[in-house]
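Data block below; observations after.
Of the protein chains in this complex, one is absent; all others appear in place.
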Amino acid sequence: MDVVQSTPRIIPDPEERSGLRAWLPYPSTEPCSDPVPHIRAKNLSIAYQGHQALRNVTLEIHRGCITALVGPSGCGKTSFLTSLNRLTDLIPGCQVSGNLHMHELDVLAPTTDVLQLRRTVGMIFQKPTVFPFSIRKNLELPLREHGTYDRTLLASAMEKVLQQVGLWDEVKDRLDHPAQALSGGQQQRLCLARALVLAPDVLLLDEPCSALDPLSSGIVEDLIVTLRGYVTVIIVTHNLAQARRIGDHIAFFWSCDGVGQLIEYDTAQAIFETPAHELTAAYISGARG
Amino acid sequence: MISSLNNISSRSKGDFLLSWSVRLLALMAGGLLLLVVSFLIHESWPALRDIGLARFFHDPDWSPIDESYRLTAMIWGTLLATAGAILLSAPLGILSAIFCHFYAPPLLSRGYRRMVELLAGIPSVVFGFWGLVVLVPIIGRWHPPGTSLLAGILILTLMIIPTIMLVAHASIAHVPIAYIHSASALGFSRGSLIWHVVIPTTKVGLFTGILLGLARALGETMAVLMVCGNVVQTPSHLFDPIRTLTANIALEMSYALADHRAALFVSGLLLMGLVVLIVSLAEGLRHRNFHVPAK
Amino acid sequence: MAVSLLATIGVIALCTICSLDASLAQAEGHKLVITGSSTMAPLVAEIGKRFETGHPGVRIDVQTGGSSRGIADVINGVADIGMASRALKSQEQHLHGSVIAQDGITIILHRSNPIRELTDDQIRAIYTGGVTHWNQVGGPDAPITVVNKAEGRSTLELFLDYFQVSNRDIHPHVVIGDNEQGIKTVAGNPHAIGYVSIGTAQYDATHGIPIRLLPLQHIPATIETVREGTFPLSRPLTLVTKSPPAGLIKTFIDFARSSQVNDLILKQYFLPLQG
Partner (left out) sequence: MSRQNRYLQESGTTAIIWIAATLVAVPFFCLMGDLLWNGLNHLSFSFVFSAPQNAGREGGIGPILISTLFILGVCMGVALPMGLGTALFLAEYTRHDHVPGRLIRGSLDVLAGVPSIVFGLFGNALFCQTFGLGFSILSGGLTLACMVLPILIRTVEESFRAISNEQRLSAAALGLSKPTTIRTILFPAAMPGLLVGVILGLGRAIAETAALIFTSGYVDRMPESLMDSGRSLAVHIYDLAMNVAGGNPHAYATALILVSLLFIINFSSSRMAARWMSFNQLPA
């Protein structure tokens, strides 16, 4: 399947997408080698109740890469992340302006079907947010919502994603137990599985490891790495070491006069070894931030 | 340049239906007050127009047959019964909340709280009935006939203690534990801890409880109707029978006609205004109380 | 659970609508609402029960409140028939009244009260505050508890009329609504005095309630003296309609006036029209 030039639509037919396209591979193109950027933001600004939070961000994110957003708190990283699946719609008084495209899709256009958008753009939050019902229902709910009712399909999709996140052996005997009984790390992996079960093109991660203990954190991080090449991953992290370990590209944000800005965007190697901006250099060396 | 518009989250049919039906329901619920008030005004309009507000205070007495509509005796009855009940129940309610928090052993404290919650659930007609068959004869033996302002005060007291106690209990529970620890660390006795630390920090909560109790006492109908004797007169002592505004409505509504009926609606309107004032004061206080961060 | 709850709500709403429909259909012509005098309510309820057994599908609902309410409800159209324990007044002549029985008003005391008789003047003095102690009229050493009727009750109007006093001059200790409430108050207080319907009082007195009916002008308050026309404070029990009775209403009123209900009327200690 040739993804490269085509897919102007992000809404494939349900049969093909219902979580079941074996959810595997996109083709084995090398990560980041796709010449057409997956996500293009141009002059993207975000304001809350008229107060500017992020100003004029312009960047291009590549298919299959892991892009890490780093920078001090309050510099608009999370705002940027949430604008990608238009969760910003849910925040009262939040205004997003500028251009934001995902392939050909104009994300910010009022006519965009946000439910389909969010279906193809998964998101994981800082704290695990399992729903207060069983593990099975946590995974089935999004699939059912998007039109998959077949029990065998549901079961196979569930098993695949749980194996993908390494949770299958831990929970296969208690799929009907409340998800909230799982440990924090398990819950976060379940959230990851829940996002992956919809076979997203893009995965947004908002400090997915910061609420976890180091061991669980490591497991989740390893999982994210396995997604390289399959899903476009954008991860907000405060952990520079982590960004260096897993990031293909790094976007460095900084807050000037209370307004977040993108200072520098480049490959991880460039950012960490030859930062172009003095703020970046100071931040990565631990001098500031 | 395009900017994203809020709340065009989905054009699904279900969402459209749901969002408009909840809007409609909310509109109906919000409009209910307007409906109640407008109906009360509509029904009391004949009296306000034909009789005029002044006559409710300057007529010789309450005697609808003779077209005489003085409400003052009943207003006094209502106010005195309420005031008496508050004077008794406020200290009792607050002290028993303190008892629950600082004096009672844990098991007793839980049981006591449970008891007060049950007391709060007892219907007013049961209070009235009990007052009628137990309390009134006791007072009657002392000073006949027994149906009196005193009986009303005692029954109302019993009815509003739970309100005051439960609100006081909740606001004492909100006192930061650090206050209590640091006061104890300073060697405060239990008494002075309560008097100098707990009461001042929960002032607003206690006052809110008293206001809510006040509103309940003002609006109470059945219990006072059953134990107060319902004679229209300004009481000169505790053993005089009285009639409250609420009891007057309950008693006469069933056969009131024309201006008489409208006059009862006027007293309902009056009552509602009074109670609403108190409740909104209490609500305002309560919100303020919860929004001030405990520092 | 959520779904089942929603379903339950739906079912309840549906049932409500259905039964509303059914009941509206049923309400047409098969239900009589009768409101008014508390004196007449027990009697009319009994008559209604008997009427229902002879007319299946018909339902007679009786609500009390006072004669004025009966008249008002008939005028407003809330009730089909009003009950008034008095004759229609001159300003009510546009309504149609049908007398079904005769009754009187009697003074009642607690049975333990040794007083056997009071003169009209004494009663007037007690009610207007001239006499406040039983020993002033030859009774025990106790203050008098004066029980008065609430306004809008024809018993009150007739009482005031008979004793030629104004309600303003009466200083009661307790104000009551229904006859039964008056009887209950007097039965519960050995030093109380009140006045109620003879029928209700006699019914209760013979059913073990500790009250005593006092004679008026030496004439004992009984059904017989009412029949002879000698009891000074008697009154007709009237069913009131807005327009001349017709249809089911007429059938019911005719039934209530017929000799078929004499035993019911006598059982309540009222005086039937015939016999």
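Details
By letter and in written order, the chains are A, B and C; residue numbering begins at 1 in each of them.
By definition in this document, a residue touches a chain if its C-beta (ideal position, glycine included) is under 8 Å from a C-beta of that chain, and two chains touch if they have at least 3 such contacts.
Note that the coordinates shown come from a computational prediction; the quantities given were computed from them, not determined experimentally.
Contacts of the undrawn chain with the visible chains, over the full complex, involve A, B, C. Checked against the hidden chain, the listed residues B:Val197, B:Leu218 or B:Val231 yield one contact partner: B:Leu218. From the options B:Ile65, B:Leu257 or B:Val279, the residue with contact to the unseen chain in the full assembly is B:Val279. The residue touching the chain not shown here, chosen from B:Ile65, B:Leu119 or B:Leu238, is B:Leu119.
Mapped onto chain B, contacts with the missing chain fall at residues 9-10, 12, 14-15, 18-19, 21-26, 28-36, 39-40, 42-43, 91-93, 95-96, 98-100, 103-104, 112, 115-119, 121-130, 132-134, 158, 161, 165, 189-191, 194-195, 215, 218-222, 226, 246, 249-250, 253-254, 264-265, 268, 271-272, 275-276, 278-280, 283. In the full complex, chain A contacts the hidden chain through residues 85, 87, 90, 92, 114-119, 121-123, 125, 127, 129, 131-133, 141-142, 145-146, 177-178, 180-181, 191, 194-195, 198, 204. Seen across the whole complex, the unshown chain contacts chain C at 1-3, 5, 9, 12-13, 15-16, 19-20, 22-24, 26-27, 31, 33, 38, 42, 59, 61-64, 76, 78, 177-178, 180-181, 183-184, 187, 204, 207-209, 211.
FYI, only the chains that are shown with their structure count from here on.
Of all chains present, the one whose mean CA position sits nearest the global mean of protein CA atoms is B. Chain B and chain C have centres, each the mean of its CA atoms, that are 35 Å apart.
In terms of their C-alpha centroids, the spacing between chain A and chain B amounts to 54 Å.
Among the residues of chain A, none is in touch with two or more other chains. Annotation for chain B: no residues touch two or more other chains.
Considering their complex, residues 64-69, 72, 142-143, 145, 148, 150-153, 166-168, 172-177, 188-189, 191-192 of chain C touch chain B. By the touch criterion given at the top, residues 60-61, 63-66, 137, 140, 144-147, 229-232, 241, 243, 251-252, 254-257, 260 of chain B touch chain C in their complex.
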